[in-house]
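The complex appears here minus one protein chain, its other protein chains still in place.
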Amino acid sequence: MPRMSQATASIRKPHGATMSVVGPDHPAADAGKTLEVRDLNHTYNVNGKTTQALKDIAFNVSAGRFLSIVGPSGCGKSSLLMMLAGLLTPSDGTIAVGGRPLTKPDPTRVGVVFQDASLFPWLTARRNVEFPLFLRGVDKAVRREKAEEALALVGLERFADSLPHELSGGMKQRVSIARGLVQDPPILLMDEPFAALDEQTRITMGDELLRIWEKARKTIVFVTHGLSEAIYLSDEVLVLSGRPGRILDRVVIDLPRPRSLEMMAQPRFAELREAIWHMIKA
Amino acid sequence: MPRMSQATASIRKPHGATMSVVGPDHPAADAGKTLEVRDLNHTYNVNGKTTQALKDIAFNVSAGRFLSIVGPSGCGKSSLLMMLAGLLTPSDGTIAVGGRPLTKPDPTRVGVVFQDASLFPWLTARRNVEFPLFLRGVDKAVRREKAEEALALVGLERFADSLPHELSGGMKQRVSIARGLVQDPPILLMDEPFAALDEQTRITMGDELLRIWEKARKTIVFVTHGLSEAIYLSDEVLVLSGRPGRILDRVVIDLPRPRSLEMMAQPRFAELREAIWHMIKA
Amino acid sequence: MATRDAVLGYGAAGAVFLALWEAAPRLGWIDGRLLPPFSDVVAALGAMAATATFWQQVQLTLLETLTAFVIALPVGALLGVLVQESRFASLVFKPLIFFVFSIPKSIFLPIFILILGIAFWQKVAFGIFSTVFIVMMTTFSAVESVREDQLRVARSLDASTMQKILFVYLPSMTPVLLEAVRVAMIFNFTGILLAEMYASREGIGNAIGVWGLGFQIKELLAMVLFVSVLAIGFNEAIRYVEAKCEHWRN
Amino acid sequence: ADTIRIGLSTKAWFPSFVAEITQQQGIFKKHDINAELTVYQSGSEALTAIAAGAADLMSSNPSIVGEGREAGVNVKMVAMLATRNFGWQIMVPPKSGIKAVADLAKHKVGITSAGSNTDLLASWVKKKYGIDFVAIPVGGAGLVPNLISGNLDAVIIYPPLSYQVALDGNGRVLTDFSDEMPPHLEAGWAADDEYAAKHKDALKRALTALFEGVAYIKGNPDAVIPQLAKYDGVSAEVAKQEYANTFGHLSDDGAMTKELVQETLNLYANGKKELDASTLFDSSFTPVAIAR
Partner (left out) sequence: MTHLPRGREASAGMSLEAKARICRYVIIAAIIAAWEIVPRLGLVPRLFLPSLSSTLTVLVAQSGDFAVQMLVTLQEVGMALVFACGFGILFGLWVGSTLTVRKALLPVVSALFAVPLVVLYPLFTAWFGIGSASKVVFASVYGLLPTVLGTAAGAQTIDRQLTQAARSMGATRLQQILWVTLPASVPTVLASFRLGGALVIVGVVVAEMMMSSAGIGFLLSKYRTQLNSPGVFAAIILILALAIGFDLAVQAIERRWTGSRNKAAGRPADAP
């Protein structure tokens, strides 16, 4: 049994039941930005060998919330994100975005930043970032401008014309983030986007992300291994158990916004971190 | 100018000069395990566009030391490691391993764990790990046993027969680590091996790595973005500046061994971390 | 690698080859009746090139070849992608396509005459028929070389089938596809030649067939030489395109 | 003008030249005929074209017609051009030890393809001389190269290539089939039954034109020989030989008899089938009356 974290304001229910937390500061205004996951189970079946990846997953995210997902390696975080993106059909259960079920990818509703950067090797950084806009038929000048903007945001103006193989691991990941941001979807899913970044860049990028999120009132689902990062960025943290991934807890981060680095030194921050840490270790 | 870290016992010399620290607890016994880098410079030249990646890099690593390299994204850490592995020819400067110059890959001297897992997608986890031994013509039974051992070490016994695409990002990275370990080279180069792992796994893996290192008296060069991780694991931390990467400092970690998680709470740990952090931020 | 070096290298290799061709029959290493010296062949080519018929024949055959090619290549590639991309279609059609491919195409020439007579379009149709299958088969393998994670990105962006083909498959498959273009051109051209040799009033194939039957070796070789130069030119053009599109690799 | 599509069984066979000259001299046009000449790889391809409806008239002989009828292609001989295989020869390398036809026993003899005219001739030779040899199909284009390279001991070869080979010193004539074989319907024109029935008049005029062409050839050696040389891609000397040997002996009116047809069948039947000679030709178009 996972431990109950007294440090949080989360509401725990038995597996499979829905846990919904509507944040006090973000009224559930924009319906297109909500996410509902019900009774989700997923089992991979390869040549008769089955691997249960996710078990009894159910949660809601209200519009404009920043939700992080943490959990041990291989617990099913990426699988969950792929399902939220409509790229993987769950064995069981449903997913609804803005009240409507999601069965196939729909970039007007959900955008994804993948765990591996997955850039097109034949396109320059700029064109990789432009690609989603290009597919939508956005005007050349407009998409160029937006791409430049996004690249500047991730600090890669100078490398706009470099091909992926000329970039370092962290730079590729940043291009991939820029590609996700430029799509400007109401809901943004990000799979360990900062994993290949150094701490300094990671903090800058996190702050940028928060700025964009606050300005555009997006809903963000953010997978990370950094507990501090999760706490620093999020309204809530969804903690998954080891394989098969079950929801151990959903921790509401009751730190005030805007967040600042100094908060990390606050006892409440340490408390939250400690609580989540214990949950995962158990 | 980078700040001088008073907190460390490092000896800083002007750029280009060699900095050598022979650790007190590891006598420079095994000559095959030393690394010497002299006057290294590297500039990428793609279609006439040049990117200087590394500038005036010079350092020694004595046998049996654990050296970490930290630095901002794109500063040339991976490039440096590729050169140490003999996979990339520096524009300028020399590299010697165990006193002998290194110009091409030599797995009997140096083993590598790549930043992207670079697994062979058509081989199961087990066979991926066996692969380097297979190349050397190691007996089937022996290599099987060694691979099992290495996989157990990274906690993937259950997934020995899975193919890479059936593994999560962190699991792939662990297979890649196992593949590096199984080669049992005197010098092991690791490029952000724990980046895709959750904190818990990361700590376990770090402890395992230290155990192996101590037992086999390897020399390890370890690229990471986690400053705490670098300090926790290393004898010394090489701090690189942003592009072009220059050596800002070489910080000797004077924490006693064996290390334990509790040490992270010690003031000396925080001091070291703070010092490096400031260097990078500058 | 400097292009100048390459040009010099090929120039040298070509010169050696031609010198050998010239010397071997003259020095009696090879029976000159079976392989006339290069200069004789060139002279024959020169004589031929002075006639209007030659250029008419060349023009006709090239027109047939190009028409067939322009149709066969996109059709074959598109069919190839569509079949390969649908698991069902590939299970059903791939074996059948392979079997048709393994039958010597010239067997079917009478059928083409039956349906299309012996004019321009019969040659073109046979050219297409000789080419489409190899383009499809090459496309199958090209499609398989496309990486899953790249496709997943496109899928997450809800790219249409056409967009995926154009912007993900195509760039990723370019080297294999360009190879298909190369090989297709050869098959296409051979197909047209065979059709012309089999039955026609004009065209290079017709001429080659007649020269063969009449043991007019010089003329035969001259035409083969001419055709080969054309083909090599085409080949080089493809390589140029390849160099243009493939700079992102490595 | 009525259109007639004429299939020519290889360019090298002399009827092709007859058709070509008739066309060149505007004789078809004179008879209000629009002739489309197409060269086929061999007689069977031309026959295939008739079956496919791509040709109406072809250069042929009764043995091809017989095989065609067996295969369901309704063609008949409608006119005769020659009674002998002028210039069809067996050749050996100049220095060959083979001196007589009988010496061919157990040797390798090149023919164009299995089932072709040269194959039939090979069988006939075997039967007549009671010898056995291997007939190896090497294609028309393979005969001379393989004779020169020594892969073959002898070849059965057609005019004017045979004359050219002798002239170049690449081969020595062992025998000429025009001497070996009795007169028979060796070459002529065969028409598609349906065409012959529906366009009787046009066919008649086309044949008239073709035989006026023959008359022109016969009457104008000086003008025709250079043209022949050019058409065949041979030297004037070879053209002269071919002209003398072949074109000098062509039929003037195309008339044929059942006996000649029967003789062809006897020679080429290969002991295989009993065909009724009278079903293979239609003598209602001959003799062709031409204006001189």
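Chains here go by letter, A, B, C and D, matching the order in which they are written, and residues are numbered from 1 within each.
Please note the rule applied: a residue touches a chain if its C-beta (ideal position, glycine included) is under 8 Å from a C-beta of that chain, and two chains touch if they have at least 3 such contacts.
This structure is a prediction, so every number in the text was calculated from the model and none was measured.
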*Check each of D:Thr10, D:Gln89 or D:Ser116 against the chain that is not shown and name the one that touches it.*
D:Ser116
*asked:* Using the document's definition of touch, tell me which of A:Leu40, A:Met82, A:Leu163 or A:Ile177 contacts the absent chain.
replied: A:Met82
_Touch with the omitted chain, as defined above, among C:Trp29, C:Trp55 or C:Phe101_ = C:Phe101
*Hidden partner chain, residues of chain C it touches*: 1, 6, 9-10, 13, 34-35, 85-88, 91-92, 95-96, 98-99, 101-107, 110-111, 114, 134, 137-138, 140-149, 151-152, 154-155, 159, 161, 164-165, 172-173, 175-176, 178-179, 182-183, 186, 189-190, 193-194, 208, 212, 217, 220, 224, 227-228, 231-232, 234-236, 239, 246, 249-250
*In the full complex, which bits of chain B touch the chain not displayed? Write them out.*
85-87, 105-108, 110-112, 114, 116, 118, 120-123, 131-132, 134-136, 163-166, 168-169, 172, 183
_To test your reading of the contact rule: which positions on chain D touch the chain that is missing from view?_
42, 44, 47-48, 51-52, 67-68, 70-73, 108, 113-116, 119, 134-139, 141-142, 145-146, 148-149, 151-152
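Everything that follows uses one rule, which is that only the chains that are shown with their structure count from here on.
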*Quick one: report the Å distance separating chain A from chain C, using the average Cα coordinate of each chain.*
51
*Provide the C-alpha centroid distance between chain A and chain B, rounded to the nearest whole angstrom.*
29
*Could you tell me which residues belong to chain B and also touch two or more other chains?*
none
*Per-residue overlap in chain D, given as positions that touch at least 2 other chains*: none
*Mind pulling up the chain C residues that touch chain A in the complex?*
149-150, 152-159, 163, 167-168, 171-172, 245, 248-250
*Would you mind writing out the residues of chain D in touch with chain C in their complex?*
7, 10-12, 36-41, 45-46, 48-49, 51-54, 139-141, 143-145, 148-149, 160-161, 164-165, 168, 170, 232-234
*Residues of chain C that touch chain D when the two form their complex*: 31, 33-34, 110, 113-114, 117-118, 197-201, 206, 209-217, 219
